[in-house]
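One chain of protein is taken out of this complex; the other chains stay put.
On to chain A.
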């Protein structure tokens, strides 16, 4: 404590310490009403101080005029995203080499034409059936077949024999589609997604007509990491390579915070700086659950990536796609 210890005359004087009076915090009041009241009052005070601070800062900024420091960029989740070391650099040679030799190489070299089989889980209900039909109009060269109790493992060799390149299985629960399995067929990767926010064509507020038979363009946004890249290629491989611009249709897969939003629009260029878009077609959201190396095999498949909730959902700023 302050002052030299008595009896120790030879020691150096200890530095003086400031003694604070005992404060009390709002949480120590026992009476709930009063405590609440005091808390509100404290909160108001904080708000006032904050407002005063803001005003002061704004005045300073105006006073400085041009010399004022630039405004601070607000932090968003995208800004604060934890850097993922598997982010793909566009000039990365290794990635380019990988992509030239992976399962999608024949598609990107224009050797194969995509042909898609869309099916559901057993006994689909009306909503799922209608969704499958609409999806089939969106994706060109796709066929819908009903699964009457057939095992996927037995369907797959038949599909390969009939030259299908992709298989989409829409899983249904309680009369709404809630899962999607996308499998690239000749021994390609299988991705399992959780599907949500499915809106059929009549539920979308729009005044447009049905999608035509033209091949749509594809937009893939924000697939940055290695995993995202491969998923993006999977989606791209669903659509034929030569979009028919006359049709003016575009299918978008937009990745934001690990949620992939699918939209299907018709666009029209009103001028060189303005474009109008009109949503047709179904819309849905996907979240990747697992990516498997070979075709669909739940027991013996080799999983490239599984969403492990405990490990991967810990940080709010860490995304994988």
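Following the convention adopted for this analysis, contacts are C-beta pairs under 8 Å (C-beta built on N, C-alpha and C of every residue); 3 or more make two chains touch, one makes a residue touch a chain; residues count from 1.
Definition applied: contacts and distances are computed from a predicted model.
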{"item": "Protein name, per the UniProt record, of whichever chain is missing from view (\"Myotubularin-related protein 9\", \"Large ribosomal subunit protein uL23m\", \"glutathione-disulfide reductase\" or \"Protein MAK16 homolog\")", "value": "\"Protein MAK16 homolog\""}
{"item": "Of A:32, A:205 or A:270, the residue in touch with the unshown chain", "value": "A:270"}
{"item": "Residue of A:45, A:109, A:158 or A:197 touching the missing chain in the full complex", "value": "A:197"}
{"item": "Residues belonging to chain A that touch the chain removed from view", "value": "76-78, 122, 149, 151, 194, 196-197, 217, 219, 221, 245-246, 250, 252, 254, 256-259, 261, 263, 265, 267, 269-273, 275, 277, 285, 287, 309"}
